[in-house]
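Right, I'll just put the structure down here and ask away after.
A single protein chain has been removed from this complex, and every other one stays in its place.
Think of it as A and B in the order they're written, each chain with its own count starting at 1.
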Amino acid sequence: MENLCRDLDKVRKISPLVHNITNYVVMNNTANALLAIGASPVMAHSVDEVADMASIASSLVLNIGTLEESWVDAMLIAAEAAHKAGIPVIFDPVGAGATPYRSETCRRMLEECRPSVIRGNASEIMALLNVSSRTKGVDSTASSDSAVASAKELASATGAVVVISGAVDYVTDGSRLESVTNGHPMMSKVTGMGCTATAVTGAFAAVNNDLCEASLHAMTVMGVAGEIAARNAKGPGSLQMEFLDALYCLDETLLRKHVRP
Amino acid sequence: MENLCRDLDKVRKISPLVHNITNYVVMNNTANALLAIGASPVMAHSVDEVADMASIASSLVLNIGTLEESWVDAMLIAAEAAHKAGIPVIFDPVGAGATPYRSETCRRMLEECRPSVIRGNASEIMALLNVSSRTKGVDSTASSDSAVASAKELASATGAVVVISGAVDYVTDGSRLESVTNGHPMMSKVTGMGCTATAVTGAFAAVNNDLCEASLHAMTVMGVAGEIAARNAKGPGSLQMEFLDALYCLDETLLRKHVRP
Partner (left out) sequence: MENLCRDLDKVRKISPLVHNITNYVVMNNTANALLAIGASPVMAHSVDEVADMASIASSLVLNIGTLEESWVDAMLIAAEAAHKAGIPVIFDPVGAGATPYRSETCRRMLEECRPSVIRGNASEIMALLNVSSRTKGVDSTASSDSAVASAKELASATGAVVVISGAVDYVTDGSRLESVTNGHPMMSKVTGMGCTATAVTGAFAAVNNDLCEASLHAMTVMGVAGEIAARNAKGPGSLQMEFLDALYCLDETLLRKHVRP
């Protein structure tokens, strides 16, 4: 808890620049979530500038939600610049397994981008190991528990911290396994909550070299903010609004009250 | 009313995958509206995957709001896959008639995509028949009543169900003509409400082969949710939030209370 509060303070003081190459659906949400938590978001995807942008950023977030060839090219270039600059690369394999193109792109991302953290739902994480499985769109159809073994294997194989989000979130580096039980079922009715978790992971990874802990902090903050938001929400519309307010208002008192040990 | 409640239940139980190739402005809203009503949205536009994505979807929604050549190519490929898979194709001719390129694209969409349902405002529907008419941006300048004749003609010519949204919404297959009087004027002050109606039509068309009835159900749900939302809204900002909450909370009781026969 001390480390979480310390890192939240750091995000707000340093306001790390998080470079996002992400999908059209969630850009607005993720930019707003990063601002609300205290980070400084930038969205830039042109091959003409992603290397320069990544090199002045504190972390790089790659999300293939609405992928197309020129965006994948940009992600590969940005990842190379990020590794050169020594900043973490967070990868969100949205819809992995849904189409052959998406699976093939995921394979390229794992091999050529060498992500530092991978965050997906259970279906996506399992699909990264088994591209023949078909996910139903971008929602999770497998339980997060059943994917823990896949996550550990994926972490060991890639060297990345792997995060599965779901009713219970799991964070693993292949040996350590942490879980977060905070959150609310209605969060799955707001588009881009998973993508937002990935972006927020970018903010915490920018201030903590222990990427397992950084990911745990990000998922905890997401879960707590979601719970606080749900108390005042009548549906997914108000949940989304309350969620940004909750991220903005989070402090040690609220965290101590809500985080389940 | 029985059929509407049955189909709303079906959407929530089956959670049909609705594949959207739509415009940048509304992607977030339409994804959220589809989630709120119980469907499962996916946005994917790359020519490298749209055929695969459409083939696992339950309906395909095509919207030319922020069109460009590669997106039109993707729409044509996706529509072919949709027809092969036997799923309905819903077409939203945003801004039809505003520019020659937009009119020409609409012509191609009608000929090559052979939509199952077309939903537009009065100007757009009239422009589909008469591409020489200029619409003022993407808002409706013609009344929906005056466009009913055009809608019927368009339906007969294309074999599609045609929906005109406006103060009164009309649904026709060329012979049948149904109308929906639910709704609220402030809905026109929220961007993408029309596009959302098209996406929600995709959800209902996925669970009901009678596309005239499915379209009627979608427009009724939009109108009722808009009315409920407007009661609590101080302006278009809160209307948009309340609208998603209302979609999420809709049930038989609320429908029976609000639907005007």
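Everything below uses one rule, namely that a contact is a pair of C-beta atoms (placed from the backbone, for glycine too) under 8 Å apart; a residue touches a chain by one contact, two chains touch by 3 or more.
For clarity, every value in this text was computed on a predicted model and none was experimentally measured.
Given that one chain is not shown, which residue among A:Ser59, A:Asn182 or A:Gln240 touches it?
A:Gln240
Give me the chain A residues in contact with the hidden chain, please.
Within chain A, the residues touching the omitted chain are 15, 17, 24, 27-28, 31-32, 35-36, 40-46, 48-49, 52-53, 56-57, 70, 240-249.
In the complete complex, which positions of chain B touch the hidden chain?
Its contact residues with the unshown chain are 23-26, 28-29, 65-69, 95, 98-102, 134, 136-139, 188-192, 233-238, 240-241.
Keep this in mind: only the chains that are shown with their structure count from here on.
In angstrom, rounded to a whole number, how far apart do the mean CA points of chain A and chain B lie?
Chain centroid spacing, chain A to chain B, equals 32 Å.
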